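And then chain A:
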Amino acid sequence: MSDLFEIDNLQIQARKEDGTPIPIVKGVSFNVKAGEVVALIGESGSGKSTISMATMAYCRPGLEFPGGEVRLHGKDVLSMDPQDQRKLRGNNVAYLAQSAAATFNPAITIGEQVTEAAVLHGTMTQEEADKRAVELYHALELPDPDRLGRRYPHQVSGGQLQRLMAAMALVSGPDLLVLDEPTTALDVTTQIEVLKAFKKVIRDEGSAAIYVTHDLAVVAQVADHIVVLYSGEIQEQGPTEKIITNPTHPYTKRLMAAVKPTPVAGMGELVDDAFDRDEANVEVRNMTAGYGGIVNGKPVITVLRDINVKIKNSHVVGVIGESGCGKSTLARVIAGLLPAAKGEIYLDGTKLEADLKNRSKEELQKVQFVYQMADTALNPRQLIGDILGRPIEFYQGIKGSQRREEVANLLRMVELPVEFESRYPSELSGGQKQRVNMARALAAKPEIMLCDEVTSALDSIVSSNVIKLLQKLRDQTGVSFVFISHDLSTVGSFADEIVVLYAGRVVEQGPVDEVLAPPYHPYTRLLISSVPELRVGWLEDTMQKREMAVGIARGVEITERGCPFYNRCPIAIDDVCDVEIPPTIEPHKDHFITCHRSMEDIEAAEAAPQQILHGFEKAAPDNEKVA
Partner candidate 1 sequence: STAQEALAATPKKGGRVKFASDLHGPSDTLDPGLNTSTIDYTRGRSFYNSLCQINDDLSTRPELAEEFSANSDNSEWTFKLRKDVKFHDGSPLTADDVIFSMSRHYGEKSTSTAKTLVADVKEWKKVDSHTVKAIMQGPNADLPVILGTPQFKIIKDGTTDFQTANGTGPFTLKEFSPGVRSIGVRNAHYWREGANVEEIEITAITDKVARTSALLSGDIDLMQALDPKAIRKVESTDGVGVWSVASGAYFGICAMTNTAPGNNPDFVKALQYIQRRKKIVKSVLKGQGTVGNDNPINIAYGADYCAGMVVKEHDLDKAKFHLKKSGITAAELNVAEVAPGLTDTCLLAQREAQKIGLDLQIKKVPNDGYWGAVWMKTPLNVVSWNMRPSANVMMNLAFAPDATWNDTLWKNERFGKLLVEVRGVTDASKRAEMYCEMQKMISEGTDEFPGSGMIIPAHRNYVDGKSDKVEGISRMPLGSLGGYEWPEFCWRTDA
Partner candidate 2 sequence: MQRMVFQRILIGFVTLWVVSVLVFLMTNALPGDVAQIVLGQSATPESLAAYRAERGLDQPLLFQYFSWLGNMLTGDLGVSKAGGATISSLISGRLGNTMFLAALVALISVPLSVALGLLAAMYPGTWIDRTLTFGTLALISVPDFFIATFSVLFLAVYLGWLPAIANVAPENTFWEMARGIAMPLIVLVIVVAAQMIRMTRAGILNVMNSPYIEMAILKGVRRKRIILRHAFFNTIGPIVNVIALNLAYLVSGVVIVETIFSYPGLAKLMIDGVQTRDLPLVQACAMIFCGTYVILIILADVAAILANPRLRNPK
């Protein structure tokens, strides 16, 4: 195969105020052959996004190209005239940006944005592009594919946006696809679908791809070739098989070592009992919440229903579930950002006001919320130093040089250089922003932290270090966590208890060891079996299992009647599961499963998943019922 795309000694630098250059990418070279997928992996802030954008002769404002060449079909794109560079972008090279939520234009319909590049570059007519877009929506398991294009970005969830972004990159059939963390915001089940779609396009159209990620398991599934970056330099590169199984560079080795195994029972750590009281730190009772205001005591759009969760002192409660199931909503309700329609929240035994406006400053300090999307949660006009310094000053009254000292400590804690205090958020990488976002909550010295996907954009090393940091904090100060993540291994290793949410309801809840061990709720089981493994060919193997094919190919439907998982459940009972609210069974103490089936049925299903064919008919891949 010929080299479609070559990066030759690429250098990118920023400049300090006084004009001295700060190198960001320090002479990187690698090639991409046609039909090949090259993965860029490396720690957060190592320059992955910067390099990916350089493929289109683009760099963020504030950065510049002092040297090197980027050749597509043998021609250097950096030295092309601007018109040709423009023609290249979106046509020959398509880009999938790291933060999908912010990258969609809120004022334009999804359809127009997805097809824009293809139509503008004249590769397709609007009708052709629309048709292809719809095909892609189908392939990416997006809901309501035929009409989705007419919606606006705010009308779909974050995970859906990321898939739409993928459709946008794929639509024009480019020579080179640049995918910057295309599945970070996705839960494992959806991730599989998206990976499948990428593979298909790359195979069918002979495109090449640069795939940026920090998730080595994913890399193992999609990449042919791996480039390992650290601090703007290539540490090692080679075929996937070789790098995965036999890394030579110490950094790669560490990266591999930090990868968490597939979650299994027993990997959670025991809680230090210094702070262990039985009394709940935060308790959510009978809570129902949703959006669109409250009418007749019910939210217009109900998202969460009858939630009961206890977060004990210095415990970590992991919340898992598919994209859009209401994980963030739960955290928002506890934080007081979204007053619940029904139910109460208790903090240390006293009732919290539903609306944060009525909470005291002390209560606000005790409960800290880390926003899922760091991009929008950091004020673009404030320096990092001020973003972090403010809670310190506000809650603790620490000012001046002492404040700076504290800020520096926080930055060190989340592994960011101290000098970042004088940067604006736009000058940070995705993972760096995420860490600043978390550091801001830490600055308040809370009693309970609501962490919404705090490690999703971090590489395995930094991520495990962050988790270590949180653990240390817990041990030292007794802070408790609500840890929302779709990364089951992280949850498995960090959490003490797990709450499994599905379509706004708790389907399973209990100590980590119980939840991650059979008997599972059918949905929990689906989740666990969808976690990619760090071995080449896992994806293909998984797809062989018919059960997976059945379970995955469905959207989430928030229903009022019956069991929400009914339409995806391999062991659902018709006319029961779809009409009656399932009862709660308690296989062990404090371990609850919500299901109509008996414990025996569930265990039987575990034993022979392949034999359960029930529900397959109604799960034919193209399902109209799913809207």
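The candidate set was assembled so that all candidates are chains of the complex that A comes from, given by their letters.
Everything that follows uses one rule, which is that a contact is a pair of C-beta atoms (placed from the backbone, for glycine too) under 8 Å apart; a residue touches a chain by one contact, two chains touch by 3 or more; residues count from 1.
From a predicted model like this one, the values you see are computed outputs, not experimental measurements.
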Touch assignment for chain A within the complex, options 1 or 2: 2
Candidate 2 partner contacts - residues on chain A that touch it in the complex: 53, 56, 58, 60, 86-91, 94-95, 97, 99, 102-109, 116-117, 120-121, 152, 154-155, 168, 291-292, 301, 375, 380, 426
